[in-house]
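One protein chain omitted, others in place.
Chains: A, B, C and D, in written order; residue numbering restarts at 1 for each.
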């Protein structure tokens, strides 16, 4: 348990440290180009390739249809830099692509648009949310996409659609392809939200029925995860809003409708996150109330026990005095006196209890 | 109880998963057209029909007056798609109509406006709020409306008004009809609000007089329902604001006044929800205060009992020592000593109690 | 107490249910015109009349100066409808006038402006805030005003001023008269605020000195009243803002200065309400803290009592054993042993108490 | 203590009651002009005068340089009205000057600007914040200033500067003089803020070390004072913002820079107040946590005492039975049995305590 908790605060602050002065501190050695997948297609033709040589990539520079270059993994920064430079991408954008802790961001250079997104996965256990940065550069006739981690590939369905000659995707060009990539990323958020809902629901029961320190800790973790998610989605909303109202020849009006649709999804996701945050805040308050209530219950039990037995204790003490024995007629009378005394004690106890019940104190 | 609670968190996240790539993944088989009610009317004539064939619907395409096509139930998506295509509705809007977890939404295509609303019902027990999606498409001379669930029909009064030749409704055309539909939906919100008020009121008493775990749970549920409602109404406000300031030939200026009136209603509903939220938050705080106060009361009782009887217990213990018997003159004197001793105990007890009362400690 | 509480939640939701379809569902019978007071005045002449016949009212339609028609009580809707129709008021505005749960509202039709306000009274006991709706319609040369409840009349001072030939009022025309009516309503808010202040002040003392369940309930009620007030004043601010920047020939520039002054008052009232809300929220938190503190005090008392007497109880128990008697030399020595024993007990008790005092535990 | 508290709520609502109808209800008797100080200066000449006659004031109407008329104390409203009328000030502004509970306010009439400010003093004891209203009217070549309370004079340094021929002040004219007056008022706020900081700091220690009811009350008072301050400074910010962007020939561009500087100060003061509010809110929460923690400590002590001595009490009781005496060999063996028994009791007690220490329960 302890292991997992470690880091909720730290994870939240994995921040990049830009280095303004260093500039393009590029290594001088010839870079190893990572495996790069290229899709070049027109309305009726499709070329698909895995390419590692820069020249191979360069060959598609003037492809008449749409070219999609996808880099999976940011392992070789120098190679990525080269690819970007092929398409004249600004050094600051390259920096953004490589430093994986950017917030979602949209930048409009005249010749191309750059989009930085956050992708979310559930860890294999399903208990942790893992982040991956996805950067997209869209220009006239080309899309560059960069995924942080090579292990997962969220764009497979889009490749399938391209191969399957989905009409819209093949016909609408680079801007629609970029939209499809963004949409694939945003769609994944719903999975995370659903998992959050399930965990919230489980905690709802726990808080009311058996609140413990572990519940509190889980609530705290969940809350921090929601805060974390919120921080990532919030700027995304802005990014998509700008994108959906782009007055630019790079994005065709037909695509704008689709982009506004993704924007609507983001707003919905955002609202959903806010709702979850409200609920988890409510649960934290309920935890306190629930614990207080249980405190009350325990204390009531303590009070009733004390109230019943403490007077009895005093009376028994008085009865233990030898004077009592004398009063009740000494040794001779005890056959009567002693059981009566005990009965009296019991009666007092019962009466006290009944009194408490009537007064609704117990 | 448990059953009902299950799901407050989950219900809040019934989110659609759009599928950008799938596009118009329409089935190829000829669709069964669901029962569709058609009202075609001019100022002085009214045709009313139940139609299931697409051709029948198509026949009204060029009706000179206003045509209202209402589809009750989203059971056959393909048919709905066909109907929409008859009127040239954009695929994304069709998707919105069919995926029933949209947030309220307004889209202005030049040839028509599309409105997605949320309808609220109380369940038969009256304890649960049920949601239904209502989508409306208004164009030149026609209104398409789609209700999610066939069981309930909120538009009956409007049909009655049409048949009764209500002047305004018959004369003002498609935009006024659309307003009437929206208004019918919004008006239903007041019922939900009233039910919420009643439940809040009942909880107010409960919190102050007999706060229990069940109270806490009910408060939590109510709060979540209010959050849920709020989330649905908030975008509606925006939708109606846009609608009421539509500068478009589809909506006549005379209708705009009415639309702004519905907008005012939505604002009022929104404010009402906020007030309810404030009250329920206040009640949750009061619950905690109330429980703490009761804790105090219980503890005071415990303290007074302990303070009275614990010293007596010690004294009785001392009195139980045989030395006491000796001191008080042994067996001979006990007729006097013993009752005095008991009286003394009682006096000490009473004095302690009086002392506490004077000090306002009990 | 219980009676009064009933309804804090319900009162907050007395919402109108507009009926879009019903339209002008006017009764066909000739309506009884309620007693209506008419003031028709120019700079130097004043005609004052009580009129019940519609024709009488109609006669003032073309009065050369300013006509003020005031309807006290909304008892006869049909009559009010007729009067409004005389002046060409839009059906929706008539609906607003008649349904008494509107939020403050301003509507600018070109020929006239319509203002809906909320008036607040203190109930006779002074403990409850009562609402009344006041609607004003201002046109070229006329003002129509409608008060919900006939019993109270807040406009009497204005009538007096008219009769007394107050120069400004008589000279400035309909717009200044309307301003005077609005100002009379807004001025009354200060009375309510003052009463709230007094109640808050009384509760401040109560919370710190003797917090009880009744205090909590009073705080809750007060808070709800403030929320309620806030909800009514908030839109009023907006109404007066629009009114004070009206660029219209209906409102003369000289009057605008006065309207902006009322607007300033509303802002001040609003801020005042916010301050009260902050204070009452603070008091609710203080209540909890105060109760917790008192809990602490009670518990300290309990602990000190327990700590002093419980060990004594054990020692007395040990002293009660016959072995003790033997040890202390049996019956012979008790003259010395017994008082010493008792003294020892007392000493232990006192020492414990002193120890606690030194440790600041008691 | 009680005395001082009285009024936190009431003070917050000393609101003016404007009277729209009464208009200029001026008294007809010739007013006594209060002592008025006049500074009339040009770049190189300075005339300083105390004047009580209206004619004397009137004489400066056409002074070629800058005239500053300062009225200290609002004792004679009629006289103030006269002075204002000399300079053509609007009746509403005169009303604002005279009713001392205005919020900070800026009004731009073409011929002059009117500014209403709040001045804050510390009471002589230094524990209370006292408010004074300062109104300033700036026109072409003249400044009128009105201070509510004659006792204090915050403008003395400015007089000194004028007499000392401070170049900027003497040269820049009426607008710069007005700026200097405003700046003198705003500068005083820092004194109040510093006093607040000191009180906060003292309370920080108190809350953590010895939270008592008095602490709670002091926190409550401090919080209300901060709310009060905030309410006064907030509109001031707006006033100075408008003033600093005045596009008017009354304010020269060189002065605008200075006005924006005062605006920056106000923003800083506002932020400071917000920070204080956050801290005091935090302290109120800490108070509760601190009290709860101490509760815990007390309860732990109670538990350990109970756990140690209650079992001993039972055992001692069992030991007091005559059977025990018999079992341990009667009177003969007690020399051994009794000390052993006592030792046993002590051992059990110590073991319990050790057990608690190991478990970290005590």
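Quick note on the criterion: a contact is a pair of C-beta atoms (placed from the backbone, for glycine too) under 8 Å apart; a residue touches a chain by one contact, two chains touch by 3 or more.
Keep in mind the model is a prediction, meaning the values are calculated, not measured.
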Chain not shown: contacting residue from D:54, D:86 or D:295: D:295
Hidden-chain contact residue, picked from the options D:37, D:131 or D:303: D:303
Missing-partner contacts on chain A, residue numbers: 2, 5-10, 12-13, 15, 17-21, 23, 90, 92, 103, 105, 211-213, 216-217, 220, 223-224, 227-228, 231, 234, 284, 287-288, 291-292, 294-295, 298-299, 301-302, 305-306, 309-310, 312-313, 316-317, 319-320, 322, 324-325, 328, 331, 334, 337-338, 341-342, 345
Those residues of chain D which, in the complete complex, touch the missing chain: 157-158, 161, 166-169, 179-180, 183-184, 187, 190, 193-194, 196-198, 200-201, 204-205, 208, 257-258, 261-262, 264-265, 267-269, 271-272, 275-276, 278-279, 282-283, 285-286, 288-290, 292-293, 295-296, 299-300, 302-303, 306-307, 310-311, 313-314, 317-318, 320-324, 326-327, 361
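In this section, only the chains that are shown with their structure count from here on.
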Touching both chain B and chain D (chains): C
Chain centre separation in whole Å, for chain C relative to chain A (CA means): 42
Contacts with 2+ other chains: residues of chain A: 320
Topology of the chain contact graph, where touching chains are joined (line, ring, star, complete, other): line
